[in-house]
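Of the protein chains in this complex, one is absent; all others appear in place.
Order as written gives the chain letters A and B; numbering starts at 1 within each chain.
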Amino acid sequence: MSTQTDQPSFVDRYPEEAAVVRRSLLVAFVMLGIGALMGLVQALHRTNVLRIIDSADYYTVLTAHGVFLAIVFTIFFLVGLYQWAVTRSLDRSPVDIRFTHAWATMMTVGSLMAGAAILLGFIDEVPVSADVLFTFYAPLQAHPIFYAGLAIFIVGTWMAGADWFRTWLAWRKDNPDERIPLQTFMVLTTMIMWYVATLGVAVEVLVFLLPWSLGLIDSVDPLLTRTLFWFFGHPVVYFWLMPAYLLWYTVMPKIAGGRLFSDPLARVVFILFVLLSTPVGIHHQYVDPGIAQGFKFIAMTNTMFLLLPSLLTAFTVVASIEHGARQRGGTGLFGWLTALPWRDPAFTGMALAGLLFAAGGFSGMVNAGMNINYLVHNTLWVPGHFHLTVGTAVALTFMAGTYWLWPQLTNREIYSRPIALAQVVMWFGGMALMSNAMHVAGLFGVPRRTAEPQYSFDFPALFGTIGELRLQIAVGGTLLFISTVLFLSNLAFSLGTPKREGFGQTIPPALSGPEDSPAVLDNMKLWAAIAVVLVVLAYALPLGAIISDNGLFGVGIEPYPMLVRPLFDWAGATLAGLAEVIA
Amino acid sequence: MSGTTVPAESNETEAEPSVSAATGQEEIQRELSHEEYDPKGTLALILIYFAILMAMWVFMYFVEFLGNELVVVG
Partner (left out) sequence: MTLPSFVRTRGGMLVGLVMLGAIGFELRTVAGMLFGIDLPAAPYFIGMVAILSIVGVYLDVTRSTSPDTAT
């Protein structure tokens, strides 16, 4: 990689912001390393290839894998990327960089608290654990420090959003008649979606799970906390995906040698995500008793509409890279595919991520359909699906994007481009193997989330054998782990490559620019209001029904594990006494 | 440097190559404007994707619904 440009790089122009971005990415990658190790342990354990942990510790491993990768890795990468995108596309610094440092620190502290609670689950002598999985709803109960860490982390992301909105408002004062630059538009719409979505998890954690874990309240309603979790739990998948989309829409055409096909279409896609991401969460609860079929049907309909922005993306992004290929001299109906820069790990990684995302689209449609969801619910099919989406479309795009972004943040070259290329290709191959085997195993009825997937019945394999599928999962998981190690070590060696000039990059304007789109697309207040209305329509009745059936705090269930109950019983008693005195 | 501040009407896309590009990667050979460019390759790929989706849905109907006995719940 010896391309030279006369452009100053991002770190030349915005050294302080680049430092924040680098720090966010480094936290993300540390978590990626730990999470990937947990993934390997799991893949080898449940396939019975290599068992280094006790099966009782499986859920600690699974929780660490889920929380570190799906929450900390993805969201830290997001805030780093978005800080870069806002600074770059508005061409201005945050209003107050101390505030930027403040949210980055808060998010880090929150992650460390939640992460410590999870990892202490391995040490029996310490009565702290958080084996509650990525979906941390009741009746599983974690140590209060886990919930407190999560809350601090989420508040950190809110502050990050506020920081970007503030920067935009300051920019708008100086540029009252200009359209919002596309990257900033993507950041702002993502954050509107995030503010709406995190209301659910904030209520779940602060009103129910944290007081419950502290012993302040005796019981919670599992259905209510599940519903509040999924209120957040589906839009969070778009929170992972939006930064990948940002890279696909704005960076990938550039790397491919072309220009974004349509800026208006990109804006429409992000607006659709603002509107439709949240009122769909109940589609994760198709088999939950206590929610009427009609509400599930509404969630399904909204979900099917939500396919639209992803299909629009498939068109716009592929058309943009085809434009690049044809500018590079590609011809023919399919011949242009060979004119793409396949040796560029940033391009290849993102393209392969998009390819597997298309496959994930199909299994996602199956998950979304109320009737066929029953075929695959809680089977290994579901992890197979989301390893294509968050595990590849998002994670592989982030890694590929890093190969492009990192030199601009450090003025240092990536240590080895061939290793980078091998790494992204290995991720693709490993995931094709593992995810395919998981989907097939799911159709045979192999359950998810268990260290011992052996029940009293035999799984009939329609073809091949269960042993063969297990082997594929183990080999695929190992390839993915090796790929992660290659990525991290390549990046670590890149810290030591000599500094030099010439890493500046421009992003070419879209073929059809923002002036072709109606100005109403930039009206953030309008879209936020409509999103809230849609959420109220989708959730008011189901939540009302749940609360009127069981009350706010349920009919009384015993939490598991009962860690802190003895410790905090006195606190609850004291507070109850106080309440009586006050009353 | 900010790409978005370049007016979209300009055909100034003599952009530098990607920082992650391989050495010796071919440069852009020609400029294609919005009018000159027709994404027919994209259309072909998307039609193939839809064809696969349709085939899998049809297949699923036969196997999962016609192929299984009725299940009566409740």
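Simple rule for what comes next: a residue touches a chain if its C-beta (ideal position, glycine included) is under 8 Å from a C-beta of that chain, and two chains touch if they have at least 3 such contacts.
Everything quoted here is computed from the prediction, not taken from an experiment.
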item	value
Contact with the hidden chain (one of A:343, A:377, A:412 or A:449)	A:343
Residue in contact with the excluded chain [from A:290, A:429, A:447 or A:502]	A:429
From A:15, A:127, A:418 or A:577, residue that would touch the chain that is not displayed	A:418
Contact footprint on chain B, counting only the chain that is left out	22, 24, 26, 59
Absent chain, residues of chain A that touch it	335, 338, 342-343, 348, 352, 418, 421-422, 425, 428-429, 432-433, 436, 440, 443, 462-464, 468
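The definition used in the following text is that only the chains that are shown with their structure count from here on.
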item	value
Between chain A and chain B, centroid-to-centroid distance (C-alpha), Å	22
In the complex, chain A residues that touch chain B	1-5, 7-8, 13, 88-91, 181-183, 254-255, 257-259, 261, 263, 314-315, 318-319, 322-323, 325-329, 332-334, 336-337, 341, 343-347, 358, 362, 365-366, 372, 375, 403-404, 407-408, 414, 417, 420, 503-515
Contact set on chain B toward chain A in their complex	1-10, 13, 15-23, 25-34, 37, 39-42, 44-46, 49, 52-53, 56, 60, 64
